[in-house]
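With one protein chain withheld, the remaining protein chains of the complex are depicted in position.
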Amino acid sequence: MRKITYAEAIREALRQEMRRDENIFLIGEDLGIYGGAFGVTRGLINEFGEERVRDTPISELAIVGASLGAAITGMRPVAEIMFMDFITLAMEQIVNQAAKMKYMFGGKAKVPMVIRTPAGSGTGAAAQHSQSLEAWFTHVPGLKVVMPSTPYDAKGLLISSIRDDNPVIFIEHKLLYKTTGEVPEEEYEIPLGVADIKRKGEDLTIIATSIMVQRAISASKELEKEGISVEIVDPRTLKPYDKKTIIESIKRTGKVIIVHEACKTGGFGAEIAAIISESESFDYLDAPIRRLGGLDIPIPYNRNLEKNAVPQIEDIIKAAKELIGK
Amino acid sequence: MHKVIMPKLGMTMESGLIVNWLKEEGDYVKKGEPLLDVMTDKVTIEVESFNTGYLKKILAREGEEIPVTEVIAYIGGKDEEVSEEIIKGRIKEKKEEKVEVKAKKILASPLAKKLAKEMSIDLSKISGTGPGGRIIKADVLKVAKEAKLKKKEKIEIEKEIEEKVVAPEILEKIPLAGLRKTIAERMSKSKSEIPHITLFIDVDMSSSEIFKEKINQEIGEKKISYTDLIIKATALSLKKYQILNSTLENKRIIIFKDINIGLAVSIKDGLIVPVIRNANKLSIEEIANKRVKLVKCARDNKLELRDVTGSTFTITNLGMYEIDYFSPIINPPEAGILAVGSIVKKPAIDREDEITVKPMLKLGLALDHRILDGAVGAKFLQYLRNILQEPNKLV
Partner (left out) sequence: MELSREKLIDMLGKMYKIRFFEEKVDYLFSLGLVHGTMHLSIGQEAVAVGAVSALKSDDYILSTHRGHGHCIAKGADINLMMAEFLGKETGYCRGRGGSMHIADIKSGNLGATGVVGGGIPISTGVGLSIKMRKTGQVVLCFFGDGAANLGAFHESLNLAAIWKLPVIFLCENNMYGMSMSVKKAVAIKDIAKRADSYGFPGEVVDGNDILAVYEFVLKAVKRARKGEGPSLIECKTYRWKGHSKSDQNLYRSKEEIGSWKKKCPIRRFKEKLISKDILTEEKVKVIEEDAKNIIEKAVDFANNSPEPSVEEIFEGVYS
């Protein structure tokens, strides 16, 4: 199959969906001629024009508010917040307005909107351009939270997100944009709330999100050389999320490491760990649940410091060996 | 100051009765010296001292029943004093100790606990290899494997000994299963639960022979056998002596209206009893037809459930194997069973007191003595014999 990058996969999903439904439009900063800060929307303005690839002033709150207003009156906006860090500026509209509207109005509003935003460190952009804030949004009923780790997932999940009638926070990772993978040319949906087993294994389950899936895969290849067979589960969507696949995997392996880039304290890994402990998988645990997450510090600038702030392949290998007892 | 406690002297011992102290307060006691007698499970055991010193204070006296591990005395140095507080604190201390024991938690992973429970393995006897000594899955599985090996070894050793001592060489081991198992269970049940009484009687079958040939000639084929005559005769006899057509259930004798004769048929895997229903109402020829069909079905393994259920009295026949007579086992829950031997020409005394040769049959009747007594059985047998000796009554 044809291989394309993660960024291209997202662009292809946007293009194909915009061709399919003229109510879909893009809104955000520097999406048009500039092509988006990471080039994801590059070229789309040529096909769809300024109306549907709509550049905004630097007004994150208004970007989300405008998307929300358009969504409840028949449009299907896909907003882009240039860095996930800037989503803080739009929190009121996301948390108080978009997430609540349907419920608050007795189920009568429909809010089909997507907020795409790149998260994560590794670019040397330091504390205000490197955060992974997904856990915040999982804490807000009414929102869906999606975190693709591969080009294939990015395309299928984005298509599903656009077609969903709820506000979806679609979290991309800057370091993944250039990674490549097999992606079908046609449109396809990956249902929200279905995890994917990225690798089958017997000794240990690693539950990883976003870029950590890639790191877990690299780690598992190393571990395999030492006879440790790792199963990798990618929840793909944090809300709704697929308890069953996670629980079943743990029932097979009895050991689990949860890895995400976001700060460990209050990270979504804590939620996964809690769900494992609360479910029937508890009785299958043969070791304590292990969490790997970012250090509780703002992302530092210095290359080495930055690297040390979030889990790396070696950290996963080390944790796996400790858990296995090798 | 050393504590003397009620020792745990057996696996299941929870408390012990102090029979008598072998030392008095103030006596010098050496380690290993008998200190007191304790009775547990009606066995008196001499308890030795674990310490050397003076028996300072006896807290529990002769005749007291003391839970294990509870302090019963103190041994100390010559000038050591047992404070009142220690004595008063006896009960409290005991409680605290217990809590301590309870609080000692076995460190094991949830999975290890689950496996241990499923395999009935005692986690307290496993040492864990996980972090901090935690028992993990691998530890449980290892113990389980060892236990299995041990068991296997034990069996092998036992087998070896057995072979050395008795050593009959085994040709084959056939597991008790299927029909064999059912027969085994039913016969054991019958023989152990039902008090059998068995009666025998000789029958002159001359008339039956003539009668049988006559019918066969009439129908033009050799269809009717002695068995059919016996079935019919038995059915008629049961009609007369209904108490034999019964069962004992919940302290009640239940007498059946239907007379359903079960016929024991030997097949490849064992024995099966197809049923001829209402045999008393059927003609000889009808009985023959049914019998032939049922026996064929039995040997072809084509009997259905209704063919083998509902019999009220069973007839078993080993005549074809030239068995003169035998003592049958009742087919539970019936009240009786008729055993049919072979018909053999024998010298017999006829009415004119002449010795003549006659085809003779010996019938055996086993009865449930709880339901009826020998005399009734005897009358039944007489009646049955009379029919067979005057078979015209059968028509």
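Chains: A and B, in written order; residue numbering restarts at 1 for each.
Methods note: contacts are C-beta pairs under 8 Å (C-beta built on N, C-alpha and C of every residue); 3 or more make two chains touch, one makes a residue touch a chain.
Everything quoted here is computed from the prediction, not taken from an experiment.
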Touched by the hidden chain, restricted to displayed chains: A
Sole contact to the chain not displayed, among A:Val40, A:Val53 or A:Ala71: A:Ala71
From A:Asn46, A:Asn96 or A:Asn302, residue that would touch the chain that is not displayed: A:Asn96
Touch residues of subunit A, complete complex, unshown partner: 23, 25, 27, 51-52, 54, 56-57, 59, 61-62, 64-75, 77, 92-93, 96-97, 101-112, 141-142, 144, 164-166
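The rule is short, and it goes like this: only the chains that are shown with their structure count from here on.
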Rounded Å distance, subunit A centre to subunit B centre (Cα mean): 67
Residues of subunit B touching subunit A in the complex: 109-114, 129-131, 134, 136-137
In the complex, subunit A residues that touch subunit B: 254, 282-287, 322, 325
